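Showing just some of the chains, left in place.
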Amino acid sequence: MRISLNGAERDLPDGATVAAAARLVGVAPDERGVAVAVEGAVVPKARWAETPIPDGARVEVVRATAGG
Amino acid sequence: MDAPLTIAGEELGSRLLLGSGGFDRLDRFEAALAASGAEIVTVALRRVEDAPGGLYDVIRRAGARVLPNTAGCFTARDAVATAHLAREAFETDWVKLEVIGDRRTLLPDAVELLRAAEELVGEGFVVLAYTTDDPVLGRRLEDVGCAAVMPLGSPIGSGLGIRNPDAIELMRDAISVPLVLDAGIGTASDAALAMELGCDAVLAATAISRAREPERMATALRLAVEAGHAARRAGRTERVHHARASTSDAGLPDLTPSAG
């Protein structure tokens, strides 16, 4: 399947989880200060491993950065 | 004794909040944070590829509270979604709510801001709302439950100081929750003035990060906030339009030399 991961089109195996997507951008589930949204809605870290990403979904993996 | 600044029931040891934006190196940020004495530091959320990491750990190591902002959001919906993400990322329900109405001035949009504030308060967030210097809007933000109101002194990053001191004074009269001067602080006297006008705290970002020596400027702002706060409490002398002798003429000796 094809998802948008942090704005880039990515191919993932069908049924790939949020955890897998996070790994793709270098984020491990035990990293602090990160969060994931799928289609704009937060997926709690505790459920990354068990939450499959729908085909075509927009996934955003974010971290703290410098800001006002 | 001076009551400490208290936001949403939390007592804070410093009246200077630090924005983490604009530093060119993380170690400079860390030094400035230490010098500032700030216990609250704002951060933004960005895609991990654009967010090098390390910042969160530096702030936690310093024992400061992370205050996520919603910078970059132009609608209530985006701001609310960003607050959700921040709550997940930082395990905090505090949020500095920014809803911008204009890309060039980065001024807030009153309508979307109020909408987002109401929604987030309803969801249990502790909302610190970045707003214009409009006392009526500020009061509305308080009325919908914001924990602090954060008026701008001048546009974000402009360093123009407080362009309308009267407005800040009117906000102080109108608002009971903590008032935090946000945006526009350029140097120490701006921060002192904010406190003299009745603000409870000051947030500085660019003033520190873009100073030639950020660490020293952090010290300067820490002192200035304390100075302004003390001056407010000390009750300044009134302004008079002509001179008022600080030395009395009573008992002035006559030192004219003898005529002879």
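Order as written gives the chain letters A and B; numbering starts at 1 within each chain.
Here, contacts are C-beta pairs under 8 Å (C-beta built on N, C-alpha and C of every residue); 3 or more make two chains touch, one makes a residue touch a chain.
Everything quoted here is computed from the prediction, not taken from an experiment.
Whole-complex stoichiometry, in terms of the displayed chain labels, is A x4, B x4.
Heads up, the rule we're going with is that only the chains that are shown with their structure count from here on.
Subunit A and subunit B, compared by their mean Cα positions, are separated by 34 Å.
Subunit A contributes residues 6-7, 25-27, 32-37, 40-42, 44-45, 60-68 to its touches with subunit B in the complex. Subunit B meets subunit A in the complex at residues 19-23, 29, 42-53, 55-57, 59-60, 66, 68-69, 71, 81, 84-90, 98, 156-157, 183, 205.
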